[in-house]
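Here the complex is missing one protein chain, while the rest keep their positions.
Now for chain A:
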Amino acid sequence: MSNRVINILVPVISVIIGLIVGAIVMAVSGYNAVDGYIALWNGIFGDSYTIGETIRQITPYILAGLAVAFAFRTGLFNIGVEGQLIMGWAAAAYVGYAVEGLPKFIHLPLALIAAALAGAFWAFIAGVLKARFNVHEVIATIMLNYIALHVSNALIKVWADGGDKTQRILETASLRSPFLESMTQYSRLHWGIIVALLMVVVMWFILDKTTRGYELKAVGFNHHAAEYSGMSVRRNIILAMTISGMFAGLGGAMEALGTFEYVGIKGGFTGIGFDGIAVALLGANTPLGVIFGATLFGSLQNGALNMPNEAGIPTEIVSIIIALIIFFVASGYVIRVLLEKFNSKKEGK
């Protein structure tokens, strides 16, 4: 078995083991596993509507995953993607409904930029705290998540005159598309997936093509050597955080301009930002890997919605099964080791 084969086998075997363990859980709790998985499958790929919804679900996961992965690649752990995403969501929604009289080709980009800037600014704060005052970014970003949640809620209250959500954004700022909707039996699929895929290219380009990317990676891997070679460690830390936050902010824009077309007061975190950590790790922090991770997360999340309806499995059990599948994919390392052991034994003979 070559390395290449192992690289492909690992995720496949991981998913299969996850499915088997999930089946055992269903069987033990007295549900038909086959029906459960058929429902899961139908919830993901059943018809053009579910496929549209699945892609819609994947979109913000890609951006959250990029945000985390970009930070990881530059030596930072951005747990604040959740907060940055919430700020981006609020900013995009505000620009989307409050700025009037612009044509779509200005208004929509403006709303997207507002979201990117809001997320970037939120991460910039943590970057400055780390670069200037040596505050660990994990602590700073966790705290900034709470601040973001409540700041955004307070802003929405003002914007909505005491209501619990803003007005709908104007059509000129929307990512929605009658074309995509009609193609997918009126799912909420919107153009955001194009934005997300574009950002995948952007991350690859920054890290692997630009001079700045070389610096960011050098600072992330070894800031002593970076300093020795004359790079500004502080500036690069702040910049890395800011770019990461930009991706997160755009993730918020997907919800504001595509899925919901408004921003509402939230009782708690959306979870997308935190799932972004898992998405990035599943994708080994590479841009293409993030697409894979987000696809897995988004698909399972969306498919799971169908399991209670079609197979009568309670949502709690569904959550356990989804978690198990993701767990086994994430522990791919174990499977890799087992495969390699198996491999070397065979060669030994």
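The rule is simple: contacts are C-beta pairs under 8 Å (C-beta built on N, C-alpha and C of every residue); 3 or more make two chains touch, one makes a residue touch a chain; residues count from 1.
Please note the rule applied: contacts and distances are computed from a predicted model.
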item: Listed names "Diguanylate cyclase", "Biotin-dependent carboxyltransferase family protein", "ABC transporter ATP-binding protein" or "Na+/H+ antiporter subunit C", with the criterion being the UniProt name of the chain not displayed; value: "ABC transporter ATP-binding protein"
item: Full-complex contact with the absent chain, from A:M199, A:A218, A:V318 or A:I335; value: A:A218
item: Sole residue of A:N7, A:S29, A:S229 or A:S331 that reaches the chain not shown, by the stated touch rule; value: A:S229
item: Chain A residues touching the omitted chain (full complex); value: 209-215, 217-218, 221-222, 224-232, 344, 348
